[in-house]
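One protein chain is absent from this view; the other protein chains keep their places.
After this line comes chain A, so read on.
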Amino acid sequence: MCVRPVAAAPESISEKVVESIKNAEEKCSDDPASGECVAAWDEVEELSAAASHARDKKKESDPLETYCKDNPEDEECRTYED
């Protein structure tokens, strides 16, 4: 019924996500059952969630999105599904 585009999160959070995944993979290669490994993947989850919220926030402030929410029938707001 409604279409939602996808945009990337701000650079700094995206960088943090990338680093945290590398860090988790390193920590877990030594000992997958350790507290450090588990905590490292928990950090990945936390940062991924933050990145996702940042993406949503960015989307909410897009002026075209805001306009089209109220005027979906306008030329600029038309969407096509092929």
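The definition used in the following text is that a residue touches a chain if its C-beta (ideal position, glycine included) is under 8 Å from a C-beta of that chain, and two chains touch if they have at least 3 such contacts; residues count from 1.
Criterion: contacts and distances are computed from a predicted model.
Name of the non-displayed chain as stated in its UniProt record, restricted to "Corticotropin-releasing factor domain-containing protein", "Phosphoribulokinase", "Histidine-containing phosphotransfer protein" or "Response regulatory domain-containing protein": "Phosphoribulokinase". Residues touching the missing chain, restricted to chain A, are 1-2, 4, 6, 8-9, 12-14, 17-18, 21-22, 24-25, 28, 34-46, 48-53, 55-56, 69 (touch as defined at the top).
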